[in-house]
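Note that one protein chain of the assembly has been removed; the remaining protein chains are unaltered in position.
So that you can tell them apart, the chains are marked A, B, C and D in the order they are listed, and the count of residues begins at 1 in each.
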Amino acid sequence: MSTVVKIPLRYRIPWKKIALYVLAVAFGLYLVLPFYWIVAMSFMHEVDAISVPPHWIPVHPTLENYLGFVRPDDAQQLVGGRAVSETPYSLRNSLIVATSTAVLNLVLATFAAYSFSRLKFRGSQVLLVLYLLTRMVPGIAIIIPFYLLMRSFGLLDTYLALILSYTTFALPITIWILKDFFRSVPRELEEAARVDRCGWFRTMWTVFLPVAAPGLVAAAVFAFMTAWNEFMFALFLTSSKAAKTIPVVAANFATDFNTQFTVMAAAGVLAVVPPLVLALLFQRKLVQGMAAGSVKG
Amino acid sequence: SNGKSGGGGSSDGSVKFEGWDYEAALVQQNLDNFTKTSNIKVDYTPITSAQYVQKVVAEFTGGGGPDALYVYDDSLAAWVEGDYLQPLDGLPGVDAVYDAIYPGNAEAMMYGGKRYGLPYYTDSNCLIYNAEILSKAGISKPPASLDELEAQAVKIKNAGLLQYPIGLPAQLSDTWWAWVWALVYGSGGNMFDDQQAPIMNTSDHVTKDVLTWLQHAANTTKVIDPASLQLLPVPVDNAMKANRYAFTIGARYALRDYNDPAKSKAAGKMKMALMPSLDGKEHGTISNTRLYALAKDTEVKDNAVKLLTYLGGLGADNKPYTARFWFLQRGLGFAYKAMATDPEIVAALKKFADPAVYAHLAEIAKPRNVLGVPWYTEFETEMHKVVQGVLSNQTQPSAAVDSLAQTAGTLKKKYS
Amino acid sequence: MVAFTERRPLGDNAKAWALNAPAMVVIALLVAYPIGYSFYVSLQKHNLKRPRAKRFIGFDNYKALLSDHAFLSALKVSALFVLVVLGLTVVLALILALVLNERFRGRGLLLSLALLPWAMPGVVNGLMWRTIFDAKTGALNGLLQQLGVIDSYHAWLTSGTGAFLFTALAQVWNTLPFSVIILLAGLSTIPSELYDAATVDRAGAWRRFTQVTVPWLLHPLLIVLILETMNAFRAFDTIYVLTGGGPGDATTTIALLDVQTVLTFTDFGLGSAYAWVITAITLLISVGYIGLLYRKGNFEA
Amino acid sequence: MAEVRLEGVSKTFGGKTVVDNLDLTVEDREFLTLVGPSGCGKSTTLRMICGLERASAGNIFFDGKPVSWLPANKRDVSMVFQSYALYPHKTVRQNIGFALKMMRVPKATIEEQVRQAARTLDIEDLLDRKPRELSGGQRQRVALGRAIVRDAGAYLLDEPLSNLDAQLRVLMRAEIKRLHVDVARTFIYVTHDQVEAMTMSDRIAVMRDGVIQQCATPEEIYEHPANRFVASFMGSPPMNFLTGDLTQESSTSFFRSPALTQALPGPVPRGSSGQVVLGVRPEYITLSTTPVDGHHPGKVFVAEPLGPDVLVTVRIEGELIRARVPTPFRLGHDSTVYVGFNPHRLHLFDPTTGAALQ
Partner (left out) sequence: MAEVRLEGVSKTFGGKTVVDNLDLTVEDREFLTLVGPSGCGKSTTLRMICGLERASAGNIFFDGKPVSWLPANKRDVSMVFQSYALYPHKTVRQNIGFALKMMRVPKATIEEQVRQAARTLDIEDLLDRKPRELSGGQRQRVALGRAIVRDAGAYLLDEPLSNLDAQLRVLMRAEIKRLHVDVARTFIYVTHDQVEAMTMSDRIAVMRDGVIQQCATPEEIYEHPANRFVASFMGSPPMNFLTGDLTQESSTSFFRSPALTQALPGPVPRGSSGQVVLGVRPEYITLSTTPVDGHHPGKVFVAEPLGPDVLVTVRIEGELIRARVPTPFRLGHDSTVYVGFNPHRLHLFDPTTGAALQ
């Protein structure tokens, strides 16, 4: 019986780990610093926000930029007061619209993407490119006819108008995204499910989609963000707090007359929080490995 | 809020009213007051100012436009041509309004000989200076000529007070660059004749000379901040308020903020002066007008006209109620001559500006004479780029005016 | 021999079209008309300011583009912009995705941060960058000065090159998340045993990357390329807010020109023609990418 | 369900025919084993029966009813995939219980049956693991568990024991056999393990290049191979083959090759070409150190111990003959031995067609 040598005989400098952390920190800074500046500004008075040299940490920290959102009366005092009072509603609207868009998109795209990943059919390539084509016409070219269309459907200033338009935006790309992920789900899994007496839908629901989860999450995030960010269609298709989304309202903080940097910063922070929370909830799924250990060969 | 055809008036006679979102809360407050007294409901939608024009265009194109709305004088011609608006001639009280306002404003609200609006507010441009900085540099009087302006700036610069004493909002954006026009009008020149033919490279040297001065001040004496190319109006305001420029060219209205101790470190030091000219003489300045207008397809014309009158016209007491409201609340410029002598107004005005200069500017200001041409926006946009070229020394003034004239020619042809 | 009987299930063709039907219906219902309409408009002289002058002119709008100085210059700027933004985005996104695909402390945090720019509405994003790049009070100036990199505040956006690069940088920040997420999700589908096999086959990190990762990522990469090209070609928000297209024409991209033409100049005919040129170019490029990558990456696990 | 019948079933992949006009009937409750060289089309055949692959031609009947157009989930078959195809996102418990869940078996029953199966497969303590945390053999057992836990009309097992050790394999073999008896259903089993094929099957179908060579009971296959391929394929180490001529002398036939002459009992037919191939299995060869009548002298080429037996290769005039003899075998390389063939265990084949000559 030999003694267990627990001490490594030759320790190697873990270059990979070091590089990893260096990169992670560098990217982290690149990603967060601009946003940090917004966050810091949102806790500053207007005067401090434009001071030279800049205050990286608010010197006279204040919540006033946020309090306006919950105390609409105070908001009246501010330039863009109406926008301030509309912010909570717009957040709600954005959440509803973006979530619905994501869900509707996933459903529609899943069907289509499945066909591209699993079935051999005539015209599949053409159809794929055709889908893309609908996305390639810049929004600016179709906004007016789209507006007319929605008007004739009587959908102006409703969630549905936004959900539908964002769905058409996101759908082609979502299909593209999903078809790739579907492709990497081993066919045998589906076959096993069929043998286990699942019909197509059940196979999709119980086996196929869970395994393709990273792709689904990526696609859902994509659709959600598309809806969350879109400005022009939201501007044209909505007019009241019943449907205005956060980008439209946030734009109100920046008028020609006065740009309320700090209030806008606060609105920006608020606008970023919901998707970020969702991202935190789903990030595990996104990096979960797919199909490990399921098939041999 | 989406009626079948134009106008969008609903059965209860309420007026659909749209404006850009400046002080939307105050607007609502004022409208509530109107509803209280007139019993006419107003359905008010403020629209992000940056996209105001676009959205209104979309609405009118789609047939869901408002009954009454704000209009920029820049957009008036297009919107009349686009059949969005209807003239107000012959409506009760309109003549009285046009008599009571400055001619420049009246001119700006007319197109094709017809009157299309009642004044919302107006403003004209002037030279704004920081009296404290000037006095530190030993200067007691604002400049009357451009050369003088440059010399004063050099003095300030040499005194080590400021690296760049002059700041101008010269970043590209969709808003017009009033200061260029102010410089041209301030020296008595024009870019176009009354038939809207370009003269800046032929009979009228002022534009070229002004550009030459700009080029010199920016690149030779380096008194104009090169960062101007990256400045929109708001950052310029912020810089002024922070004592970082001695001079700028801006709207009179800006001084209210500049001199507000709550918002500005330069409060009390900011003064306005007539536009300095090439020859040192007094010539004029540029003005703009924002108006209330009436949609062509409105189904509630009577109510809408009542609203317009409340907002832009004269009240029963023959006083412009809303124009006074805006001045007292926010210092917005007024088109009504009589207000310049209204004691209450003067008292309020004194807090931030010299009432005499203020009124004098209104008298000599005139609108751009090319507002009515369909290609004005394109020209203005092109002009900004050309002026940026001059400021950054990429373009020579003579080439600049040639290019402007050529642009005007091309655009004219395009729209013929 | 007994004939094949019973209900014949749908063939692949029929099944595929049935599966595509919902998506196709939604798209056809909602965008077919606008798209067709916009193409029709592009064949017209149609400026809202002069509705009475509206008329059909065939491809004159397009022909005019060939001699349209503004258009040609914008095309050049756009091409360069796409090149820079796309290059940076893809490289950075790939690196970031690779980092995120590793296990380390704080991965969840970094992943959330990676999504952050995406969650920011364009307007806010634009204004954020404006306050950062501001020549007088900008955070970038402040930071660099405090770090001793510069002595005095610079006006970053006043030179053509500066404006172009900084705008591109802001755009990259904004479009990075999409690419990262797609690539990351793509990475997570690579069976780890392939890396094991490649390692045993003496492939070092780089070869593993080129031989296993890249082939596997070709399709996600394809999407990233297509979408980011599209995005870069249409980039508007950020550029508009930061430079308005200036100084001069330095950052006037074709998208900016298009939006300006449609919304500011209300020239729908010409604007639609611009839009269709953008469409054609992005489509061409995309088809190019597809031709280049689709087949190579088209294998099944 | 019971009888599985394939009529003229073919399968082509991109022009290459991998299953060729196959006719096969598996009786109700029969245990049929499919064997054949790697790539001969066994899995493809199973997959067609299962409904995962559509036959390019021909028909499949379950109990006389055509099922060619029936999808797998309607065919009521259970299958062990050669590649396992475990659900990576489900635990072992969920993997095994999945089909039951789909059949709406009550939760408690599922749990009970899963546990029962897991006990049988000796993976009870792995029930909460995910497939990626299992060893190869454990995964295979989960795959097997998934197929046997449920009730099905036919059980299709594609090399279900290939990754298990001998002990476990013996146990599993017994379990599968027992299941077959218990549920009394049709089993179609693919294996490359001869012992498995021989011990478990009612019948064995030997395939080659997509064609069934012989389908008969294990004894029949072993003792009366239909052709040289079957003869050589079944039995390990394989049968020895010698090519030579057949001569008839009074009541005895003689096989003559350059290496040796062997008397054959009784009259025997001639190959189509006049030549014949003589086949003899290694275990029907005896070796002696002293000359014996009818034995052929040769030299030991190599001796490989197989535990209880030794596989001895003997060279007789340039021909290599392999014999399996009991341990111990103590002769070294080049020692002389006398090789005797059991005359009742000799096979003759046509040298061109390979068909057995009877």
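One rule holds in what follows: a contact is a pair of C-beta atoms (placed from the backbone, for glycine too) under 8 Å apart; a residue touches a chain by one contact, two chains touch by 3 or more.
None of the values given here were measured: they were computed from a predicted structure.
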Full-complex contact with the absent chain, from D:92, D:198 or D:212: D:198
Contacting the left-out chain in the complete assembly, out of D:138, D:186, D:227 or D:257: D:138
Contact partner of the left-out chain, one of D:165, D:182, D:249 or D:293: D:165
Sole residue of D:10, D:43, D:59 or D:113 that reaches the chain not shown, by the stated touch rule: D:43
Residue numbers in subunit D that touch the chain omitted from display: 13, 35-39, 42-44, 82-83, 133-138, 140-141, 158-159, 162-170, 192-195, 198-199, 218-219, 222, 232-233, 235-238, 281, 283, 304-308, 324, 326-327
Touching residues on subunit C - with respect to the absent chain: 191, 193-194, 196-204, 207, 211-212, 215-216, 297, 299-301
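As a convention for this text, only the chains that are shown with their structure count from here on.
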Which two chains share the largest set of C-beta contact pairs: A-C
Inter-centroid spacing, subunit D versus subunit A (mean Cα positions, whole Å): 56
Geometric centre distance via CA averages, subunit D-subunit B, whole Å: 94
Set of subunit C residues in contact with two or more other chains: 136-137, 153, 263
Touching two or more other chains - residue numbers and ranges from subunit D: 71
